[in-house]
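Submitted below is the structure of interest, expressed as structure tokens.
With one protein chain held back, the other chains of the complex are shown just where they sit.
And then chain A:
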């Protein structure tokens, strides 16, 4: 069985913990395509449209730790993960989001109970309203308790954080 799951992300290690917890709950025979989606408003000036490059945008948004964390997860669940893809959604309307979901054949959305994204870029926006308004099945994971950790922002955060996702 193959499934495409969309997970909103703010490109922090904490958001990778959602992926980890989600993967923990999946049966072993499910093959997953994971899309880590980030909402980002783009300017519509002609020059920025002309020189717009998605890969460069993603490179600016993601940290080295985040990418390493992705690889750690991919190595751990090598047989379960078909692909992990980082993507940027920059639409303004619900229809655009629905189209995106349809085009990428998204079967499920996974969000943590303690959803509190922290954006580094001022152009970023929260995808949750779009997700809620779309008719995609939503799975919530994690618990509602936030535990302070010393290793915030480092790859180490991925290893221990089982209780909370924030």
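Just so we're on the same page, a residue touches a chain if its C-beta (ideal position, glycine included) is under 8 Å from a C-beta of that chain, and two chains touch if they have at least 3 such contacts; residues count from 1.
What we mean here is this: contacts and distances are computed from a predicted model.
Missing chain, UniProt protein name: "histidine kinase", from among "GT4 family glycosyltransferase PelF", "Multiple sugar transport system permease protein", "Radical SAM protein" or "histidine kinase". Summary of contacts with the chain left out: across A:68, A:87 or A:107, the touching residue is A:68. What chain A contributes to its contact with the hidden chain is residues 20, 67-73, 75-79, 148-152, 154-156, 158-160.
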